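Omission of a single protein chain aside, the complex is shown with its protein chains in their original locations.
Note that the chains are named A, B and C in the order they appear, and that numbering of residues resets to 1 at the start of each chain.
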Amino acid sequence: MQRIGVFVCWCGTNIAATVDVKAVAEALGKEPGVVFATDYQYMCSQAGQDMIRDAIKEHNLGGVVICSCSPRMHETTFRKTAEKAGLNPYMVEIANIREQCSWIHKDMPTATEKAVILGRAAIAKVHLNAPLTAGESPVTKRALVIGGGIAGIQTALDIADAGFPVDIVEKKPTIGGKMTQIDKTFPTLDCAACILTPKMVEAAQNENIRIFSYSEVDSVKGFVGNFHATIRRKARYVKEDVCTGCGLCTEKCPQKKVPNEFNLGLDNRRAIYIPFAQAVPKVATIDPNYCTMLKSGKCGVCAKVCTAGAIDYKQKDEFIEEDYGAIVVATGFNPIKLDRYDEYAYSQSPDVVTSLEFERLMNAAGPTAGTLLRPSDGEHPHTLVFVQCVGSRETRDCGKPYCSKICCMYTAKHAMLCREKYPDTEVYVFYIDVRTPGKNFDEFYRRAVEEYGVHYIKGMVGKVVPENGKLKVQASDLLSNEQIHIDADMVILAAAIEPDESARSIATMLTASMDTNDFFTEAHPKLRPVESPTAGIFLSGVCQGPKDIPETVAQAGAAASKVIGLLAKDHLMCNPCVAEANELMCNGCSSCEKVCPYGAITYSDKEFPGPNRTRVLRRVASVNPAVCQGCGACTVACPSGAMDLKGFSTSQIMAEVDAICK
Amino acid sequence: MQVNNEFKPTIVAFCCNWCSYAGADLSGTNRLNYPANVKIIRVPCSCRVNPMFILRAFQRGADGVIICGCHPGDCHYTTGNYYARRRMTLLFSMLDYLGIEKGRTRVEWVSAAEGAKFAATMNEFVETVTKLGENKRLEDLRCKN
Amino acid sequence: MVFSYFPGCTLKTKAKDLDLYTRKSAEALGITLEELPDWQCCGAVYPQAKDEIATKLSSIRSLASARDLGYSLVTVCSACHHVIKRVNHDMQTDEDIVLRANNYLQLDTPYHGETKVLHYLEVLRDELGFDELAKRVKNPLTGRKIGAYYGCLLLRPSGEMQFDNPEKPTILEDFIRAIGAEPVIYANRNECCGGYITLENKPLAVKKASAVTASARANGADCLITACPLCLYNLKENAEGDMPVYYFTELLAEALGVK
């Protein structure tokens, strides 16, 4: 039995006005194990804390109960007091007799009686308290960024600037992401490549940054401060350190009919290719699905023309193992597939394009060298129809229930650029709502209407019929309550965006949570927007929700600062109130593992003494205290009662229940 | 049957540390009254509440047990309150079968901002349990002092 | 392969060809279609209102009788298929309709949507397989450019019909390829032909049917195929110009050499 001291606080008159503090101290003084009980005006004051410290020493107290305000207010204060007196801080319990007693009751006998019961419950609990020590775990001072788009690049640059090494893993042959495909950026209309490519180069040249392009994260184990990742460097059949990026092979390769994904299939590339001129790393990659040499062993042109001798048809996937202290997810997005939207004739006419395809058609480095030409016949289009919200804000299965956020602005941009470059065009934008919250955004949209003469029509397109070289667009104009018919040359669909298809498997690997749309969930929607609920995992860019470039860069920087804050520490203090498995009682059923939201529970086979001096091997659970957050879900799921939560153990809570019900 | 006006039920309230316990504190800060027979036990999360605790409370003479947690979707531990909800749905229907009326058990979502809701919930719950009268089922008379 | 067969009223009168070539082609393909005894008119249009029970009963009788025989129920007319499939869906999902319909019918065994309803095209695609069909073709219709006309009723509402992608269907095109011809894809293949509006508002029916044939013609179709007698009527009688329209079974029989 512990030697317990009870300290009843008056809190001035806050408690003392409705609770007879002396009576409480007296009543609790008679409880079993209580060797000292007193009351004082302000326990949290220096004098009050001195009183506690002295009493601990003088009465050799093993446990302390403070009857005062809410533990949310002063639990830490009193724990520190106890620690200074040489008592384990977790041997302190608070009975909340202010917020949950004196402030809600008016009648003194009632309040006093309740205060005594609350005090008794705290005493009952503290009897079963055990000294707890917060563990420490070391921090590996290196960060992993998954995804090398603008979000990942910015995060990596910011972390590297703070002096920590960062690895970027990008599944494509080059970093840069979606922004490399964009022509101009709203609302300033500066060229995307002009602002992005210097950052790509900066990332490549930064001593603290390693770029693993054409690579994927295969597995991640460990926990905050101590992740261990396996990175698969896919065989590109070109030695990255030897290739000079001269591009001769990409001109000589005889396999010319490979859809060029960088231009979204609007033109072709070779089987050996460099995605675009400013690619980082500027290294060729062989597409094994199209390379004749890899498929049939006959060809070898690229090896013959490569003066550097960089081609290696025998290259295999390589695996790299590395430790990281923090992981940033920056997996980005893709426009949705438009299979179920063929009322817009996307698959029937090459002149019906998505907005991203339209970016390529407007881009000087695109398939038409920046001249807007109809894909079907290379003619100059005169009438263009933009359709907004294709798949966004849609509750049908094929759509997305959320607003994709960027479409209103890029559509205004496209419409404006069209009218600017080609004043002979008629440009129609069909909208449900125009959403332009953002600095200078609405002004931008209004400029498209007022200065550039873009026709904004409130309504939706219902059907597009390709007929005799035209696209017959049938749409509603809700303000004039008419069905209108436009003979268009091109139709541009603002397809909804969705998280990259790799996001779900990465979330599973990281035990990070996702919402129903496969966007990563943040630890708190307002206050912790760049952290995942899983410690050590941070979020950057569209993987967390639709956002434009400025927002992405801001979030990337915020994620970096959180990572830097983590990596700056040598050790991490762990919450000692974590779950613990009693290995003798554990039957290895995995129930706890299944409910753990953090992946903190693992199983291993351990030897135990069996009957007749034998040793038996049993599968038992063990909790990683650095990962466990102490929710207690596992303690209830455990059928054998082997799992318990330190600081809130089953016996402690039972003792409180008993004390209250007595 | 005569209603005993003097009957003061014993109520155990399990409150999660992050939302409901803070909500209870807030109703105190705002001086919102609720009956003194409600005694709160702080748990890290509603999913820490083992059905055994509730059985134990009834065994030891509690007349009602309420569990408060974060609103669905707001759990500090992401999914804890969903586990609590599922477990308690099962437990409460079993308790009902054993004769512990549904009115004596309850799960309620109270956020850290809902001091008023906490007080209102407790008032209502105490009233319901008071009407149901003393709980005799499951009570272990050997535990009486 | 044995199926219960629901021909429908029109197939016994104005659309005898649709029925005849269905039977002939099925026979040639080794598919046994057993005409359901005592089938009644499906009602031609699906009653959408939730309180319409009586108008669904005849479909339920056919469905229940197919269930009792133990075969899937095959239809060939788009309208019949639409009505029977959707009524069956109601009987699987709408408790209120299930209860009231069964109370009314007093069947020996209450009906709960057990029967699988298949369109003849689905039998060809999913049970026989278009690859297999292509192998059985004796007179491939090589060189013919055929536009598939789906209309509304086979595809929509897609959640209940589960027939094909409602905006980008391929089943008829795959069928056309299987019989050796070249499919012509045109945007109006899933737009309305005018349907029953020909009785109420002839000019509207003319406009709709003409839009379909114009779109098909602009994309190079020589002829259209359909599964619906009313579509066939609208496209032949109401559409401007002179686009040949056939039942898909007629071309199937031709390709199989049983016409």
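Following the convention adopted for this analysis, contacts are C-beta pairs under 8 Å (C-beta built on N, C-alpha and C of every residue); 3 or more make two chains touch, one makes a residue touch a chain.
Throughout what follows, contacts and distances are computed from a predicted model.
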Per UniProt record, name of the chain withheld from view ["Hydrogenase small subunit", "Phosphodiesterase I", "4Fe-4S dicluster domain-containing protein" or "Peptide/nickel transport system permease protein"]: "4Fe-4S dicluster domain-containing protein"
Which displayed chains the unshown chain touches: A, C
From A:458, A:606 or A:662, residue that would touch the chain that is not displayed: A:458
Candidate in contact with the missing chain, chosen from A:31, A:113 or A:343: A:343
Among A:476, A:561 or A:622, residue touching the chain not depicted: A:476
Residues from chain C at the interface with the omitted partner, ascending: 8-10, 13-15, 41, 43-45, 47-52, 55, 77, 79, 152, 155-158, 166, 191-192, 194-201, 204, 208, 229-230, 233, 236-237
Residues belonging to chain A that touch the chain removed from view: 343, 389, 393-396, 399, 432, 458-463, 474-476, 478, 481, 483
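Going forward, only the chains that are shown with their structure count from here on.
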Category of the chain touch graph - line, ring, star, complete, other: line
Two chains sharing the most C-beta contacts: A-B
Centroid spacing, where centroids are CA-atom means, of chain A and chain C in whole angstrom: 49
List of chain A residues in touch with chain B within their complex: 70-72, 96, 98-101, 103-107, 110-111, 113-114, 117-118, 121, 513, 521, 533, 577, 595, 597, 629-633, 635-637, 645, 648, 650, 653-654, 656-658, 660-662
For the chain C and chain A complex, residues of the former touching the latter: 165-168, 185-188, 191, 214-215, 218-219
Contact footprint of chain A on chain B as seen in their complex: 10, 12, 21-22, 24-29, 31-34, 36, 39-45, 47-53, 56-57, 60-62, 76-80, 83, 87, 119, 145
